[in-house]
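Rather than the whole complex, this shows some of its chains in their spots.
Chains here go by letter, A and B, matching the order in which they are written, and residues are numbered from 1 within each.
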Amino acid sequence: MARSIKKHRSKAGLAPGTLVHVGEQLVDSARITVMNYDPDNCREEQLKSIEAAGEYRKADGTTWLNIDGLHQVEIIEKIGQIYDLHPLLLEDILNTNQRPKVEQFDNCIFAVVKMISYDDQKQCIQSEQVSFVLVENHVISFQERVGDVFGPVRDRIQNTRWRIRKLGADYLFYALVDSIVDYYFTVLDKIAERIEVLQDEVTLEPTEKTIQKIHELKREMLFFRRAVSPIREMVNSLQRDESKLISDATRIYLRDVYDHTIQVTEAIETYREMIGGLHDTYLSSISNRMNAVMKVLTIIATIFIPLTFVAGIYGMNFDYMPELHWRWSYPAVWIVMAAMFVVMMLYFKKKKWL
Amino acid sequence: MARSIKKHRSKAGLAPGTLVHVGEQLVDSARITVMNYDPDNCREEQLKSIEAAGEYRKADGTTWLNIDGLHQVEIIEKIGQIYDLHPLLLEDILNTNQRPKVEQFDNCIFAVVKMISYDDQKQCIQSEQVSFVLVENHVISFQERVGDVFGPVRDRIQNTRWRIRKLGADYLFYALVDSIVDYYFTVLDKIAERIEVLQDEVTLEPTEKTIQKIHELKREMLFFRRAVSPIREMVNSLQRDESKLISDATRIYLRDVYDHTIQVTEAIETYREMIGGLHDTYLSSISNRMNAVMKVLTIIATIFIPLTFVAGIYGMNFDYMPELHWRWSYPAVWIVMAAMFVVMMLYFKKKKWL
């Protein structure tokens, strides 16, 4: 099964706000990168230790602090101190089983989003939790591992010709969320391909594996939908909220993200319906196969059982069976049997079994 | 499969507001037509270049600017400059995977609608995205290709006897949306015909293709519903909005569009239910066929296997089988077998298998 059931590695028994990494360790050591830019300058740096991040706290312009890898709890703790973040917020960053959500704190906006990609080898959806903290002039992003879909955003920041350099941290926050949501369309296309492959398989040679693949795909879609649909309400609440951290100009862009999320959700629904159709086709294909098998059996048995009976009759050993001694009995029996055969064949033709 | 899964040709990685045409190029070069009218005059012109459209910007009366073909991004860009439109609005016009929606901007109302037609050859629904921008005294419409359902509206504009000449741009906008929605009924009738054809096929000679056609049709309906149902909320929000661009008189007409949309949605639901019924009928027809095959096999086997056994008995070569030497054994065996045959036939008659 492509998607094994995710264990929850429950934190039951720990005090709330205790910082424990819940999830798999996906990198050896966390990588911390920082970008600081204003319309004229742009500085990018990979930090050796989290302490260095403190220097940027009071920097001018917009700062994007990105952390790849969550298992080093002390890093998260330190960032919490630098930016004065609520312990429950830090706990949520570390728990990678979060549901996408947005929460308003006094000094920041906290958002959790699922970055979805498609693993071509395992043929399944890969999900990585990305948390964003938007504080004044700063966006802090937390990823489970190195590698993301933010490349184009980085390029735009480095290049003066794009608006992003002129707009603040809220626009950066929007641009990052937008690039995650845009990537969902790429994943949708991969899934569409997989559905097409399965459609062929169901029609041409369905096996017991096919039904399992169909159910796996159905579950993938469920998983995908669950990752995407809360983003809708999330963006919605960002738009409505009166927080000063997000400007009106950026709110219009958020409306665009909202539209994209609806599009993704509808595509997922369509795919789910199509997968349901695959299931029906599979079942009816099984029935048809059974039907074909039964027809062969019936045709053969219906033709030869009566003929064998006729042969059996003249295999009897009675002393007084006049036909046995007639000259033309044997050819006559052959003719009778041929006639029976022809009648049967006509019957099957009429029934459209042949 | 009639409807292949639409690829999303994701724009992932592009800056928001970047104008890129997302969709197939359906015409060689864009065709720009303009109609300018007031109660007394009506001028229609096909523009050679988009620059000429600028002249109409300040024209008196009502102006309808129509663009067929979206792949020449510079045209859309130019219109954006002439009418001062938001970059996200232009981006939405170019992305033909939009969901029907209406958006209020400071200086305009922007609406996206799906124009649905039925392709008799491919037996599937064709969808074309039409975007409308309603600014003061102007309606700008963007279509993916030449050819639309606006002919009657054009006729009414050209003819002085119709009210449309006396009413403003908001009424024109309504009339265009209305003609798209009215055309949905024509498509519904085509689908109704196709359902009737499938009903006959399911009852008379269902094959494995039939189930696939049923699922295709189901998916078509899903696609149709998805194109139609957002129009309801769209019209609703137009009616409620306090925008000065739409007069109260036109709002009453929008209520009519709203009613039509509900009617279309309900018809779609009814058809979906009927297609579900086709599916059930297909499955039960498969079962019945299997039943019929089994009955033939059972009747033949049940009659002849026992008779063959009787013949087998008297084919044995024991030295001491007194019956073999009796004078009337052979006819007696025939009588016994005939009796068995009759009993079987009566049994099957009673069971209503014959």
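By definition in this document, contacts are C-beta pairs under 8 Å (C-beta built on N, C-alpha and C of every residue); 3 or more make two chains touch, one makes a residue touch a chain.
Just so we're clear, the structure is a prediction, and the values are computed from it rather than from any experiment.
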Size of the entire homomeric complex in copies, 2 being in place: 5
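To be clear about the criterion, only the chains that are shown with their structure count from here on.
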How big is the rotation, 0 to 180°, that puts the C-alpha atoms of chain A on those of chain B, in steps of 5? 70
Please tell me the distance, in whole Å, between the geometric centres of chain A and chain B computed from their C-alpha atoms. 27
Chain B residues touching chain A - in the complex, by the definition given at the top: 1, 4-8, 10-17, 86, 88, 91-92, 97-99, 101, 103, 205, 208, 211-212, 215, 218-219, 222-223, 226, 279, 282-283, 286-287, 289-290, 292-294, 296-297, 300-301, 304-305, 307-308, 311-312, 314-317, 321, 323-325, 327-330, 333
What residues on chain A touch chain B, complex-wise? 149, 151-152, 156, 162-164, 174-175, 178-179, 182-183, 185-186, 188-189, 192, 195-196, 199, 203, 252-253, 255-256, 259, 262-263, 266-267, 270-271, 273-274, 277, 280-281, 284-285, 287-288, 290-291, 294-295, 297-298, 301-302, 305-306, 308-309, 312-313, 315-321, 351-353
